[in-house]
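Of the protein chains in this complex, one is absent; all others appear in place.
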Amino acid sequence: MLKISTDRINELMDAIASKMDLILPVENNGQVNFGIYESGVRVRLDALKTVKSAKDAFFPQSETLYSCSKDLKNLSVTPAKLMDRPFAVFGMKGCDIRGLEVLDRVFLSDPVDGFYKARRENGIVIGMVCNTPWESCFCKAFGVDCTEPGGDATACVVGDGLFIEANNEKGKAFLEMISEVLISETLADNCIMRDTVETVSKDGTEKTALEDDKEQSVSKDGTEKTADADDMEKLRAHKESIRRITEKLPLMSLSLKGWGTETPKDRFDSPLWEKLYKPCLACGTCTFVCPTCQCYDIKDHDDGDSVRRYRCWDSCMYSDFTLMAHGNPRTSQMQRFRQRFMHKLVYYPQNNDGIFSCTGCGRCIDKCPQSLNIVKVIKAFEKEGKENV
Amino acid sequence: MPRIGVFVCHCGTNIAGTIDVAKVAEMAAAEQGVVFSKDYQYMCSQTGQTLIIDAIKEYKLTGIVVCSCSPRMHETTFRNAAQRAGLNPYMVEIANIREQCSWIHKDREEATEKAVILMRAAVAKVCLNTPLTAGESGVTKRALVIGGGIAGIQTALDISAAGFKVDIVEKTPSIGGRMSQLDKTFPTLDCSACILTPKMVEAASDENITLYTYSEVEKVSGFVGNFKVDIRKKARSVRADKCTGCGVCQEKCPSKKAPSEFNRGLNNRSAIYTPFAQAIPNVPVIDRENCIKFQTGKCGVCSKVCQANAIDYEQEDEMITVEYGAIVVATGFDVINLDKYDEYAYSKSKDVITSLELERIMNAAGPTGGHLERLSDGKAPKEIVFIQCVGSRCADERGKSYCSKICCMYTAKQAMLIRDKYPDTNVTVFYIDIRTPGKNFDEFYRRAVEDYNVHYIKGQVGKVLPESSGKLIVVGSDIIDARHVIIPADMVVLAAAIEPNKDARKIATMLTASIDNNNFLTEAHAKLRPVESPTAGIFLSGVCQGPRDIPETVAMAGSAAAKVIGLLSKDRLKSNPCTAHSDELMCNGCSTCEKVCPYGAISYETKIVNDHGVKKERRVAVVNAALCQGCGACTVACPSGAMDLSGFSNRQIIAEVDAVCR
Amino acid sequence: MCKCSDTLIPLPGVITAITEETPDVKTFRINAPEGGKLFEHMPGQCAMLCVPGVGEAMFSITSSPTNKEYQEFSIKRCGELTNCLHGLSVGDMVTVRGPYGNHFPVESELKGKDLIFIAGGIGLAPLRSVINYVADNRADYGNVDIVYGSRSMDDLVRYQEITEEWAKRERTNVYLTIDRPQDGWNGHVGFVPSYVKELNLNAAATVLLCGPPIMIKFVLAGLLELGFSKERIYTTLELRMKCGVGKCGRCNIGSKYVCKDGPVFKFTQIDELPDEF
Partner (left out) sequence: MQIGFRPKIVAFCCNWCSYAGADLAGSSRLSYPADVKIIRVPCSCRVNPMFILRAFEKGADGVIMCGCHPGDCHYSTGNFYARRRMTLLFSMLDFIGVENGRCRVEWVSAAEGAKFSQTMNEFVEKICSLGENVRLSNLRKTGSQQTAFTINTEKRETHRLVGAVVTDASWTGEGSKVSEKEENGNQMSVVTGDPEAGQYEPECGSQTAKTEESLKIRLAQLLESGKAARVLGWKKGETDYDPEPAFFENKDELGAFVYNDFCGANLSKYMIEAAGLDGVTAVVLKPCDTYSFNQLMTEHRVVREKTYIIGVGCCGKLSISGIRAQGVTGIEENGIEVTDDRIKIKTVYGDREIERNSAMLERCGVCKGKEHRIFDELIGESRDTTICAGTGKACGSAAPDSTVSNAAAGRENSGKDQRFAEVERIEKLSAKERFEYFSNELSRCIRCNACRNVCPACSCIKCVFDGNQFDEAAKANSEPFEEKMFHIIRAFHVAGRCTDCGECSRVCPQNIPLHLFNRKFIKDINELYGEYCAGYEAGSVSPLTRFTMQDAEPSVVTERSKGC
C-alpha cells in the first residue's frame, strides 16, 4: 500500500506521468471528464462523476482502424498501430470499472477485438473509492460496491491522506514503479509502501489484512518510519461510512427482479414500451455517457488520396442506426428505445451469465435531456407487475 | 464505378504555350476513375471532336472532362460531341485552363500545377454527374420590343416580316426615338426624317405590329418562350380611337410653358401635345403636370375645341399583361448631363449647346425654323467652335471611359452643313483623335477639311469664357503646333458623350439581363453572340448594347430580329435540365425554399411518403421543372439538404472543393 | 480462417472475373492479389466487401468451399455500394474481410438427408454455395430438389449453370418458375410459393429456403401445410451489419446476433426471436 498526503498529490501524479501517460478526471469550464494529465490541466480527483465514463480510454469515441489507398488498381491496406505502451487511468469509480468488465465480455470474446485488447493490456486501472455518492447512483442494485471499486489498484482518500493499494500483480508492479520514482526523487516524506497479502475480494466483503509490518517508509532524510496502523482502521471506517450513506440513497434499493435471465417472454411485446419511449428525443446522450454502451459505427474519412476507415461510437437510439439500403428493421423510436433497455437488461445478461449491461452509474439520470432513464423503465415494469398481480 | 476520359486541349499555343499539357494529361491518367487521357492540338476542331467521340465509344466512357477554354465558349460543342457518341451531354465537364489559367499565368510550372488542380476538380465533379434530360416547354409566338426608336422599329418590322406578332412598347407619346430628332445623317447627308418616317408609318400600319406608345414595361416574369409582361399604358387623356389628329387642341391650349422634350428644351410646347408633327400615333397626350385643367380644375379648352370628343380627363393608366416568347431591348441612348463640365460654360451660356441641340436648331421643324442663330440674341453666329470628346474617353469620373463613336462623324457633318449653308461662318473643331472607320467615312471627314475648310485643331479646350459682349472666349491648345489658341466664338457646340437610356438598368433588372458599369446591357459573347443577352430569350438591339451609328443599329436590329425569329419558329424549347429537385424522404415541407424562389417554381403537396418501409403522410416540396431556372437559392435555404440542384449538386460542389483543396 | 491481422482489418482482393447474370445482378470472382483464395469458408457464410471511400457491406459467398481457386459473390444492384461494385471491371481491387457467421450444417444435420432448396431471385446466392458443395460431396446426401423462381427469365441468376450443370446431376431435380409469362419461356409460370405446393415434395426432406421476405412467408406457410417441420427448414437472415463480428450492436434480434449467431437459422430458432427483422 502506498500512502501519500493529499497536498502532495501533484508529486504522485508527476511521478506516474514520468513513466506513462496518465489519464484522470480533469475539469474544463466546470465539466469534469477523463483527460490526459499535462501541464495546465485542472485535476479533479474529488469529482464523483465525470460527464462521460472512462470507457473511451479503452474504447475511444473515434478510432482509426486502417487507411487504404483509393487507387483500385493498386489497393493496399495499412492497419493502424495498436496501443503498445502502458498508460494509467486514475480514479475510475466502481461503476466504471464494472463497465469495463461488461465491455471485456464483448470485445475480448471471440473474435477478439485487437484494438480494445491492446489498450486493455496496456492500461492500468486505478480505481477510486466514491466519497460522496449521489442520489442518482444505484450501483448497489447491480452489485457494485463503490467502496471497493476494483481495478488493478484502488485509491482512497481519507482525511488528508491518499491510499493506494494494489489489487493484482499489475497493480503491484505499478505501485512499486511509482514508489521508486517517488523515493528516488526524495519527494515523498510522507510516502509509505507496504505489502498486503490479500487484495480486495471482488464481492467487497472483508478485506485488506496486513501480512506483516514490513513496511517500507521513506522520508526525505532517508529514515524509515513505522507504518501507521491507524491508517488501516481509518480506511475501514471511512468505507463503512460511505456504505452507510449508500444505504440512505433512494435508488440504491432498486429491484431487478423480473429482468435478466428471468425476464418474462412477453416483455418485448409489452404495451408499456409504447408509453415509456414517448419523450425520447433519439439523441445519443445516454449512450455516449454510458460506461457500458459499446455500439459502434464504421465510417470512412476521405483524406484526398487515401481513405481512413475509423470506427466511432454509435447509438442504438439514432434513427439511422439499423437503416439499410432496402429497409430498416427498427423503424420506430419505440423499437430503438426498447432495444437499448432490452439489451442492457435482458439480451446481454442472457448471453453473459446473467450479468447486466448496466452498472448503476446514474449518468443517464443526470444527463437525459427529457429525464428518461433506466430506473424509470425498471420501475415502470415493476409497477406494472404489481398491478397485474 | 465511373469511367472518365480526360481531353487536354493545346489551343495551339494559347494553352500549350504556358501549360505542359502532356503533363496534365499524364496526371489525369492517375486520377481515380480516369481510364483515358489525351492531349491534342485543337479539341474543338472536327478532328478533336472525333477523337473524343472515338474514345467515348472505345473506352466505354461514362463521363468526360475537357481541359480547354471557358465552358462559356465550347461547353455546348463538347456536349454535342458527347451526344453524338451516345453519351448523355450532361456527362461533360470543362476544366477552364485557358481563360482562367494559361492566359493569366506566366510561370509554366505554376500554371501547369493549377491546370492539374482544375482538371482534378472537374474529374471529381464529373464522377458525380448524372445523365440529365432537358425538359420541354412551348413557345409563345409573339415578341416584345422595348423601345420604339429606329432599333426597335426595324427589329419589329423584321420580325413581322417573318409572320410573327410583335409589340413595341415606347415610353414617349410617339415612336421615332433619337433618329427623329436628327436633321441630316452622315455620310450621305440624307434627311433623317425622310428616311425614318416611312419606317414609322410602315410599323404603324403593319398588321403584325402593335404599338404601345406612352407605355412602360412594369414587370417581367417567366422564362424564354414563356415570358409574361405587365405593361402600363399611361393615361393619354385623349382617346386614340376618337382622335383625328387635327391638332386644334394643341393650338388652342392656353398652357404653352412646358419645355419641349423633342426640341431638347430649346423651346416650349403646349400641355396637350404630340412631340413632333410626324408623330406616330398622331394622337396627342395631355401632360397633366402642365395642364391647367388638371392642376386647377378650370380650363377644359381642349375638350371644348375637340370636335371628335376625344378628350377624356378621367382616363386612367391601364395595366395589361401580355405573353411573349422573346423580348428585344432597344432602349437607346441619351446624351450625358453636362453639369459637371463647368469649364465649357454649358449652363452659363445659351450659346454653348450640345450637338443634339444643334441638330434641332438646324432642323426646319426645330425651334429656330432651321435658321442657324444664337439662342441668346438670335444673331447668326460667325465663329463656331466644336469641342469633341466632352465626357467621352474620359479618365476621370465626370465622364465615360468609352468612345461615343458617332461624334467625329456627326461633327464633320454639322460643320460641313454650316459651312455649306453659311459660308461666312468660321468653323473650328478641337479634337483629340479623329476616328473615321467606316465606308466613306474618312472621305467625308476629308471633304469637311479640304472642301469646306473646317479648321481641325488637335488639342483640347481648357475653358470657354462667356463675355458680357456675348462672345465666348474659347481657350484651347493646339498640340501639333504646341501653342495656345484663343478663339472668340459666337457659338460653342459640345460633342457630349452618349450614355444608355436612364431606364436601361431598371429594364435589365426586370429582365434579369446583365448590365455593365456604364449601364450598357451585356451581350452573351462579345464576338460571337453580340445581339443576345446572357439571359435566354432576351435580345439586344441598338445603342443599349454599346455606341453605334444608324446603319449599324439597323443591321443589329435585323440580326436581333433573326434571332427572335429563330426562337419563335420553334414549337418546343429544350429547357435547362439543371433544375432543383426535392428529396421527399428528407423534405419536411417547411416552406422556406418557396420563399426564396424567384420563379414561383416550388409548391407543396401532401402525400404519402414511403421512407424505408414506413409510410407517412407529409407535406413535401415539389419543383416545377419548367419554371425552375436552376439558380439554387432554394438549395441553400433548405436546412436538411432535401433540395438539391442537378448539375451543381451539393456532392458535386463538395467534391470540387475537396479536389481544389487537396 | 481469415488471414487478417485483426477481425476489422480487411485484405485486398482482386476481381478476376465478372459475370453479368441479370440486368441487375453480377457475379464477381475474387482472388488474393498473389493468386488463390483469400480465406476458406463454409457454405452459408458471408464476407464484408468494401470499396474504399464508398462503403462496406456484407454479402453471401456464393461459391462453394469445394472450389479451391477463388470465391464468388453474386451481388444485386440496390444501393450506393452495389452500384459502385457494378461499375468495377476485372483487375480492380476491393477489400474483403471474413468469413463471418455460421453456416449451413452441411457436415452434421444435413448429412444423409434429402434436401430441398427453395430460392427466389437473388436468394439463390447463399444457397448456390451449398448446392455446389452437396454436388461435390454427392455421396453424403440424399435426393436434391431445387426450386428456383424469379420475376422473369432474365432475372434468373446463374441460369446457365442451373440448366447445364445442376439439372444434369444425379439424383437432382431442378424446378424453375417465373412470375409472369414471357416469350421464349417454356417452363412453369407462377410464384414460388404456389409452385412449391404443386410439386408434391417429400415432406420428410430438409428445406433450405432463401428469398425475399414475402416469398419466405408464403413458402413457409405452404411447407407447414404440406407437413414439413420447422425444425428442418433453414433460412438465412440479413440485417444491417457493420462489424461482422457481433460487436457493433446493430444486427441483434433479441439476444441473437445475425452476423455471429447467424445468418443461418432454423425456423424453430426464428420463432424464439422477437419479431424485429
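In this document, chain identifiers A, B and C correspond to the written order of the chains, with residue numbering beginning at 1 in each.
We adopt the following convention: a residue touches a chain if its C-beta (ideal position, glycine included) is under 8 Å from a C-beta of that chain, and two chains touch if they have at least 3 such contacts.
As the structure is a computational prediction, the values presented were derived from the model and not from experiment.
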Chain not shown, its touching partners among those shown: A, B
So one chain is hidden, and I want to know which residue out of B:G138, B:P598 or B:G613 touches that hidden chain in the complete assembly. B:P598
For the chain left out of this view, which of B:V24, B:C587 or B:A625 touches it? B:C587
Provide the residue numbers of subunit A that touch the chain removed from this figure. 6-7, 9-10, 13-14, 17-18, 21-23, 27-31, 33-48, 51-52, 56-57, 60-64, 80-85, 87, 131-135, 157-160, 237-238, 241-242, 245, 248-251, 278-279, 281-285, 287-289, 297, 299, 301-302, 304, 310, 312-315, 318-320, 365-367, 369-373, 375-376, 379
Where subunit B meets the chain that is not shown, the residues are 70-73, 96, 98-101, 103-107, 110-111, 113-114, 117-118, 121, 505, 508-509, 512, 514-517, 522, 534-535, 578, 585-592, 595-596, 598, 604, 611, 616-619, 629-633, 635-637, 639-642, 644-645, 648-651, 653-654, 656-658, 660-662
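We take it that only the chains that are shown with their structure count from here on.
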Using mean CA coordinates as chain centres, what's the subunit A-subunit B distance in Å? 73
Cα-centroid distance, subunit B relative to subunit C, in whole angstrom: 68
On a C-alpha centroid basis, what's the spacing between subunit A and subunit C, in Å? 42
Sequence positions of subunit A contacting 2 or more other chains: 70, 72, 302, 323-324, 326, 328
Any chance you could list the residues of subunit B touching two or more other chains? 1
Residues of subunit C touching subunit A in their complex? 5-12, 51-56, 78-82, 88, 91-95, 239-240, 242-243, 245, 247-250, 252-255, 274, 276-277
Residue ranges of subunit A in contact with subunit C within the complex: 65-66, 68-70, 72-77, 79, 106-107, 111-115, 268-269, 294-298, 300, 302, 306-307, 309, 311, 314, 316, 321-326, 328-330, 335, 339, 342-343, 346-348, 350-351
Within the complex, subunit B is touched by subunit A residues 70-72, 302, 304-305, 323-324, 326-328, 331-332
